[in-house]
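This report refers to the structure that appears directly beneath it.
With one protein chain removed, the remaining protein chains of the complex are shown where they sit.
So, subunit A:
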């Protein structure tokens, strides 16, 4: 349970020494309760009180890490159930399942597909971050062989070792410990041995049990033994039950304020169906509702394009608009005589406008100035989408050198900018486009016919 200011005040030395920077111990206690200052600032608090306070004022869901170097990822640390309340902070990561009982062909195919999905979307690299490597054979050598292969061939992914056999786990960790793997497979029977391996190597430990009650029990035991780098799952293999489990792990932590479930969770959607589109459906559900690692059987672009895009949407700060980089974007096989359009750098506007240009099948250039990440009318009203910003962008992007056209199409809603732009860009003609992007395909076809 969270402590109130008065609870904390009782633990303080009550000297009013002001060394913490606050006029009284009570004022300090109130600030601590809000999480606005750290307990360390009090020089006279007992170690025991500090520990208790640190525990009580820590976030309800722990932030955990896995991976190494530039492939270090954080999970958990979420503070809300709905993104509008305060943002979802640590995006989920996708995993593809590889088992040591699969044929070489199957494994090679899966690895090739994983490596193939690697692209940039709005400034972010999109690829599968986790290779879920499962020991099904119960044979250590067979498992280590697969793990080595994954280490050598899936350079982008951090391995998740999946076994409930501590002896195999130990050898597996030895094989890939430099990569900061996740060790998955602690359960009510083996947890002591598994915690020891995780502890020695400082690894994120996956804990699972048959149901929430059993999971609660084993996590309580692991916590009281002092290990806290955990990620949770249940063995539910029915969608309805798994959804119940995952939602309630999150609610137990954040609503009931019970830290036993204050950890992120792993969702094996590959256990719910073998059909790739069904897995996509479940993965979508768990991107929105609280899966931190989502394990699929397979990845290809048809799954990656929607899933990574969804994740990029859901894990954005609702208070900050998404922006695209300023620049001169080529849409379709545009040549130097193709039409030139301009719009703002608000990501949504960019996507809608570029999508409609693509739909028109008219190859074109789209100029994006720095317009503050605002929509067309807002940017115009804020003075960030003006004759000057557009003219500056034309110059900065070297449009006159790259393109032969001296006509620029502007959004219909800012028709009023026409004289300003023409003043700022001698020799150029401004053409007022349609008010809605939806009208662009027809407009562009008419425009190119007229010009031709």
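Criterion: a residue touches a chain if its C-beta (ideal position, glycine included) is under 8 Å from a C-beta of that chain, and two chains touch if they have at least 3 such contacts; residues count from 1.
What we mean here is this: contacts and distances are computed from a predicted model.
Note on the omitted subunit: UniProt lists it as "Corrinoid iron sulfur protein subunit beta", one of the names in "Cytochrome c oxidase subunit I", "Corrinoid iron sulfur protein subunit beta", "Glutamate transport system permease protein" or "Nitrite reductase (NAD(P)H)". From the options A:348, A:382 or A:415, the residue with contact to the unseen chain in the full assembly is A:348. Of the candidate positions A:130, A:194, A:207 or A:303, contact with the hidden chain is made by A:303. Residues of subunit A that touch the chain left out of the display are 82-84, 116, 121, 212-213, 215-217, 220, 238-240, 243-244, 247-248, 251-252, 255-256, 260, 272-273, 275, 277-278, 280-282, 284-285, 287-289, 300-303, 305-307, 309-310, 312-314, 316, 318, 347-348, 351-352, 354-355, 358-359, 438, 442.
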